[in-house]
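Encoded as structure tokens, here's the structure I'll be asking about.
A single protein chain has been removed from this complex, and every other one stays in its place.
This part shows chain A:
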Amino acid sequence: MPLNALFKPRSRLQIQTDQTLTQHKPKYNTKSARSRQHTDLRFAVLEARLEQADLLKKVVDAIKDLVQDCNFDCNDSGIALQAMDNSHVALVSMMLKAESFSPYRCDRNVALGVNLTSLTKVLRAASSEDILTIKAEDAPDVLNLVFESSESDRLSEYDLKLMDIDQEHLGIPDTEYAATISMPSADFRKICQDLMLLSESVSIEASKDGVKFTCAGDIGNGAVTLRSHTNVDKPDLNVDIELTEPVALTFSLKYLVNFCKAAGLSKSVKLCLSNEVPLLVEYALAGNSYLRFYLAPKIGDDE
């Protein structure tokens, strides 16, 4: 007689129990943080090692001024992030493919709800050259970060408390853009910063002749024009314009300047424009990883 059949927990009751218990749960998952100092690594379902902490530092730095809290969705193909700013007019989409890590292991899909400011604080403790390993257990309360100095034998370990974040994901279709502009990321940053001193929005016009960034403000007007340009010695400085039809759109400079914080991640940036759809600003990272920003165009009365 299988006696143990009798003692099966009754799942319905279990659920009731949980609900009653979690009703007044604080926002942070404090279950384990109090009871032990560091994540028990034996049960880690996510383990990702970055040769250079720099990558994550820069990515988080670029996103943190746009988004406050967001989920890092980890699965076997890598770590993804999608989040919108508070007014929902801009969206950031990050993909760090498993190839960017060495090694990368993720046994189960986990969402790491992180406050980016807090993550920045922890990442600030890492030097750019440090080897960074992040770990999390199943249904994690904390994200465990380990920094190994490549030069000395210093080993720093941090646990970052995670949060439950309700987030809706938007499906972003592959779009054929009317204009695709590749240019040095530093140039794009300079253009945006310069024009922001004059006005709050910039009009980007792409035509056969090139790309023209224009703005008009109280103190005067400004315009920067770029033409296709190939520099054999320094391919980083290439400007490449692909155009199927002319486009002219207006964007908020504050947001663009914000996106440009990612300029340190990649030497070049790709701007994709089509009428009536958001601008895509893409920073390609090593190993097919990317950091993409989308920004809704300004339409109507503003100009």
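Going forward, a residue touches a chain if its C-beta (ideal position, glycine included) is under 8 Å from a C-beta of that chain, and two chains touch if they have at least 3 such contacts; residues count from 1.
Please note the rule applied: contacts and distances are computed from a predicted model.
Engineer: Which protein name, taken from UniProt, belongs to the chain you can't see among "Mitochondrial ribosomal protein-like protein", "Ribonuclease H2 subunit B", "FA complementation group C" or "[RNA-polymerase]-subunit kinase"?
Structural biologist: According to UniProt, the chain not displayed is called "Ribonuclease H2 subunit B".
Engineer: Can you work out which residue in A:Leu116, A:Leu132, A:Ile191 or A:Ala263 touches the chain that's missing from view?
Structural biologist: Residue touching the chain left out of view: A:Leu116.
Engineer: From the list A:His88, A:Lys208 or A:Lys234, which touches the chain that is not on show?
Structural biologist: A:His88
Engineer: Looking at the full complex, which residue from A:Glu47, A:Asp69, A:Glu148 or A:Asp187 touches the chain that isn't shown here?
Structural biologist: Selected residue, touching the omitted chain: A:Asp69.
Engineer: For chain A, which residues touch the unseen chain?
Structural biologist: 1-10, 12-13, 16-17, 19-21, 24, 26-27, 64-69, 84-91, 115-118, 120, 168-173, 200, 252, 254-255, 258, 261, 277-278, 294, 296-302
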